[in-house]
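Attaching a single structure in structure tokens format; questions to follow.
Every protein chain but one is kept in place in this view of the complex.
In this document, chain identifiers A, B and C correspond to the written order of the chains, with residue numbering beginning at 1 in each.
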């Protein structure tokens, strides 16, 4: 075991990371700096400070990262229309690199030589955290207690907590049976009954959104304004990136939008069942595709579509801070200069539909050309013959040998 | 104008193709063979026969192609999870090659030297038909009246029809303001008010499905069985491919599922607004992804996801009968041998959600490994450290030069 | 035929474009502006001026575009390691957009409403010119005489030339049997005996390079310095982009480097035989890959390799000025910041080999880690076990069902 002087711990204030806090001191005999991030998960952060103080932590960081998260992580990702495996909006994946980045920064500020996180050895998050750490600070020491310690069973962990005087209320007698993660983009559920992929998720599991069945019986219409591919206003009201996301979450949750139940492929090799609520993100994705549909050139759009699965996979796998993600981002961002305009969406009983889109400055939709009515010469139908004949030429040549 | 002896016309029995029928005889002084296909568009075909007879056509083909369409075109396409531009299920695109193929076969059977279709010079369908013709029969002559004649305005067309004694009931006093196409996969709408992409489609436009608002207030659950990537039974009831598609259409339409309103990029260069109803296909796509999620290997699935946009574009653009589509199909089909099992979906107010999936023979989901609970050694968490460290190595090396 | 007032003609001063010059005046009764570009093709340009004057042209543009060509077209393309169909270095393709761009600029300067070029209706160059024109100036009129006139046979063309008093020396009694194109990146040959793809090209055809058999019996070593992916010095001597290309051409030609004989697929649908000499470019490509090999991150390099065929195809097909090429370029350029260092190549009898590469500032090659000798703990071999086991996990899971 390598020597550690000071470690920056990603600290939620909950039972697990409190146990880790104590275990780090015990095991490494080192100083611990706690770092708690507000990513819009909707929890009080002050209790985390109090708990950290209680455990004798001297350097306590509690940072509101909501705007940075929305602006520099969520929004760039949505420019790509990123979806993992056709379904997942990457809500957890996109938050990890920011936490890792801030941990590394705090390590530099506090002179710490190590960082630690509370992710298990079976999941994707350990990878996302650690690729972030190593990619930003190659010499840093990384401590992943779940892979090191022997507190693998719940009983052992609780015993250790009791021994250390860590409060375990709530945890003992039940609490949620799910492993959850939340930030302003989404909330996720794993474990419990979900480990049987044939079993339907219980209604009681979902925390953010109403059930589509309980959503209003009347649809609601919303207009999203986009500038350079980012949403900047809702119903004409300009907002910050985090403001946009919050407002869309509110709207989506009220209409039962953005629930997802999938079996996904983890980077570490196994399949796992996950349920997600991404109310605002689900609206945003649909609307972004809508505004692109009238402003983005066909081949630029198709290029994006072909690159997207790879881009989404990079984020899922934890490669946000990598040269290949940055190269893809450069390509994506290059296309978004023209993505300006307004999209009108309808929210109803769990579904979001685009019903209108317009762009004063960048619309490529030309009614004169598209119309099946007389277009007064805007498009010469005879051109199509040559177009088809030359595109068919190679097919004709190879077809000769088939017959 | 090249000489034509006999031409096989894709004939619907409607006004436009009836005008074409007469115009072909007039213009080319040739014999016309009519071909009318039942692709499940839900129209009577006998009137087409009667009309053709009325116009003196001697060789009249009316073919029920529903099973071939579902089995050899729709199902292979759904194995790929094909979606064009993130939204469109390719309902029109996938039908054109089959019509072209059958026209070419009939041309061979009847000794015809030409084929003709009623698609305009502005759309994708002309391309799809003609690439099909040329790809299957390189020497065939192709007649596209809409690109040749001077009947481009509605008035001229009606005048010509009147002159030729072609019945024009319905067309004069209104009828649908939309240009529509239907087959057992979908119905599409273009034109009319849709030419303004900001205007919402009118409820009266939609022909197949109830509005989500009018769908039942209680969700319905359905189980789809898959074998080798194709759906073979619904709620345990085995059916033919066309039977599956019909049943899913019925279920989907009743729940307002599968409506779509988009601006898409045509192959001939412009953007156009289209609305679509694909009730059964929408369910099928979701369920197919669901069964793949527990049976298909991660990297095979990701490969498919990365190839899909290109595959969908090929179909959209009319390249079904092309070496590159066939190569991609070979790759896709190769992956589907293991795609066996059952998916349970919930239908409610316009949305379809997967709520369960299982596979007795091919599940790759292993609760023992995925669990966050104690797994009795099925997975060694310590392996993750090496996995991460080696994946991080290149990032560490390049990061050194950054700081 | 649409009315034309003034047309900017891409004018070489040769027989064909001189005939076009006269034909344009005759046919369109318009003014002609001639534009002759120095792209390093190694021909005197003053004769073109004199001829244009002789034909009464009032606005004559003769521009030295060599530096712009090398800096803004050739170098960005080489950052991508672009090769079409595994072989072709795109020497003609990359020059056309620059000519088109300059023609459009001149049209704006001179108030011309049309542009014209001398490319035939069978080749790629018409497409490259015209996509450039339309992409930069959507309303411009384009005249492609070879697709319009009836001078398709050599006899008719010569007769027309004689009638118009256009000098045809050289052309009558032979001259080269090949259709050629040259610029500072390459010279190309098509036609003549090459139309039989089984026939070997004659030694007399090659104009620039010595035959490998006649190259020096001793190899020559050269060092190329790269900054941000571009070659900036040869053997320590700093040079401009055009200077670099000229010097490499000289070196390559002397050693018989860069000859190529291929059958390629034209964008307009047919296969064609082409022979090419690209002496400097062949060295540059090899060296660029060499410097990337020690400075570029693995996954960034692999991403580039996967995007390259598509990028090369875009250039081949004439889409330089397109949103999708620009998006790819942004990705490529993003990766090149770290591509700094020196490559040592050996030139010998037609072959160029990289024999050394180094980078003081950006080498990712770490002898300590790569060595099979004892590395003093720089790399922990035990990490490999976890790496392999987790990568194997999905294979193990799916393999169970196979046996």
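Here, contacts are C-beta pairs under 8 Å (C-beta built on N, C-alpha and C of every residue); 3 or more make two chains touch, one makes a residue touch a chain.
Quantities reported herein were computed from a predicted structural model and do not represent experimental measurements.
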Selected residue (touches chain absent from view) among A:45, A:193, A:254 or A:364: A:364
Touch with the omitted chain, as defined above, among A:66, A:147, A:186 or A:298: A:298
Residue touching the undisplayed chain, where the options are C:195, C:235 or C:250: C:195
Residue, one of C:38, C:130, C:230 or C:277, that touches the chain absent here: C:130
Touch residues of subunit B, complete complex, unshown partner: 265, 268-271, 296-297, 299-300, 302-304, 310, 319, 322-324, 326-335, 390-394, 397
Residue numbers in subunit C that touch the chain omitted from display: 81, 85-87, 120-123, 126-127, 130-131, 134-138, 144, 146-147, 152-153, 179, 190-191, 195-201, 212-213, 217, 219, 259, 261-265, 268-273, 289, 293-294, 298, 301-302, 305-306, 308-310, 313, 321-323, 344, 346, 348-351, 353-358, 364-367, 369-375, 379, 381-385, 387-389, 391-392, 395-400, 403
Touch residues of subunit A, complete complex, unshown partner: 297-299, 338, 361-362, 364, 366, 369, 379-380, 382-387, 389-391, 393-395, 397-398, 401
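Criterion: only the chains that are shown with their structure count from here on.
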Interface residue overlap between copies subunit A and subunit C, same or different (over half shared): same
Computed distance of Cα centres, subunit B from subunit A, in Å: 32
Touching two or more other chains - residue numbers and ranges from subunit C: 297, 299, 338, 390-391, 393-394, 397
